[in-house]
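Heads up, one of the protein chains got dropped from this complex, but the rest are sitting where they should.
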Amino acid sequence: MFLAVKNMFKSYQGESVLCGVSLELEVNQTLAILGKSGCGKTTLLKAIAGLTPAAGQIYVQGQDINLLKPQQRSAVYLYQEPLLFPHYSVFENIAFGLRLRKLAPPEIDRRTAQMLEDLELAEHPHKMPHELSGGQKQRVAFGRALIVQPMLLLLDEPFASLDPETRSNMQALFKRLTAEHGITSLFVTHDLKEALKMGDRLGYMERGKLDLFPDYAAFAADVRTGMSAEIEFWKKL
Amino acid sequence: MLKRNLTVLFFLSFAVAPLASGFVYAGLYSFGVIGALSTGFTFNHWAALFEDQGFWSALALSMGVALFTLLLSLGLSLTLLLSLQRELEQRVNYFLLHLPLALSSLVAAFLSFQWLGNTGMLARWAIHLGLFEKSQDFPELINDAHYFGVIFTLTLLTFPIFTLLLLRFYQAENLSSLSQVAATLGASSKDIIFRVQLPALLRRITPTALLYFVFLFGAYEVPLLLGRQSPMMWSVYVSQKFKKFNLSDLPIAYSSTVLYTLFILLLVGWFWNKAAVSKAEQ
Partner (left out) sequence: MKKVILAVLFALFILPFGYLVLLSVASSWRFPEVFPSQNLSLIHWASLSRTGVDWLSSLATSALVAGVVGCLSTTAGFLSSHVLSIHSSRKLWITLAYFPYAFSPVIYAYCLSFMFNVLDLTGTLGGVLIAQFILTYPFAVLFFFNHFDQQLREMEALARTLGSSTTVVFWKILLPISKHTLLICFFQVFLISWFDYGLTSVIGLGQVKTLSIMVYQYIGEANIHVAAIAACLLSFPPLVLLWFNHQFVFKKV
């Protein structure tokens, strides 16, 4: 098993946010977690990234990483906002992680240029973040995360602030790039359709508890996911 | 964890401890527990402070000057903003609005002294225009009983800051668009000002205005140069008590310091506990 999270517990001011969350994920798979606001999905991602302390074990390739610092986990967390570094150009934002790893400059240039191609941003390497559209910003944020070839990508509703068309394009781009780069990821969303599109596996989170479904049928059968109601709606039309 | 504790210790040492120790020292001094002429715990110095007419007039005067200056500055800056908002946003005008920030209270007081005094620029112009014959005929505008010179100078220093702040709030609250929405809903120009713009701006500026009330209440340099020997504003009154080199005056000076501290504590603790915290969190 590539990723195994066991019995994660976390509480804020006496209120439980994670109540014994466990999950397992194979390499190159995406687990889409559906859940309403405040269900604990952001806390789960942050705990795995090491950004918030939580009790439990997180195994990546059999090694418990829960005591490692965020920068040692190779788990990149992507926010809803692209959070591009405003003082760096598109190129430098994407190259950021490579520079930290002290790669040779020609190698950094080559890989960054390739990533810009993949992101269809090859024409804008010198633009500053404020000169980009919302979709472009989110693509740069993706590229910046993917280029360091993280073991785990943690996405916290990354497309929530985009318009439907850009959102759809980004979903396709995400599928293509994660497949090409062999990325394992957790994708949190409150959008049913997005969860279905992005996830190889599906989960539903409510009040700090995560339920994983073995297949689409089980997911659809759970009324909380809203899938059966959605199907009914379309049938009635 | 160590970094966090060290930071808290540093903050407590340099932001809290100096004032707290000063307050405790002043308190002990005011009750006669310590000091050169200390004879043990007594309320006499406090009684002397409360019997001092100068103290009450300083309190009332500081309140009055602060309140009047604040209202005047607010009124002036709101009027300016609501009538000239677009013009003030222009680059050159926006810079010019910052110019009074380069004047210290002391220099501003000096300038008012030079302009408003009975041999000042205004008096010279008035005589030149034939309005008066000699300097003595010119009305007292500085060191005057009504503290006109003080209020005038403090207002000149305060209202540009308020105007800049209000300009920022106007943009932050997106009042241009809100006004257009109100207009499409049938609001008249007067409605837009009184029902949309003014309430939004006043809500945003209230914590800052209260902070300025405290600043103005404690103003020192301007009333020192442009005020009177009697009545004095509080900072000048306290300062005079300390400066007199009369040892029996010191406990009274410390009593008034304690009272001033309590006043600030009350205002900050009571009001800002809500307003300032939410402002800082914005």
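Should a chain be cited, it is by its letter among A and B, assigned in written order, with residues numbered from 1 in that chain.
One rule holds in what follows: contacts are C-beta pairs under 8 Å (C-beta built on N, C-alpha and C of every residue); 3 or more make two chains touch, one makes a residue touch a chain.
Keep in mind that this is a model prediction, so the values were computed, not measured.
The chain that is not drawn here is touched, among residues A:Pro86, A:Pro164, A:Gly182 or A:Pro214, by A:Pro86. Think of the hidden chain as still there; on subunit B it touches residues 3-4, 7-8, 10-11, 14-16, 18-19, 21-23, 25-26, 80, 83-84, 87, 93-108, 110-111, 113-115, 119, 121, 123-125, 127-128, 135, 156, 160, 211, 214-215, 217-221, 225, 234-235, 238-239, 242, 253, 257, 260-261, 264-265, 267-269, 272-273, 276-277, 280-282. Where subunit A meets the omitted chain, the residues involved are 46, 49-51, 69-71, 73-79, 81, 83, 85-87, 96-97, 100-101, 144-145, 148, 154.
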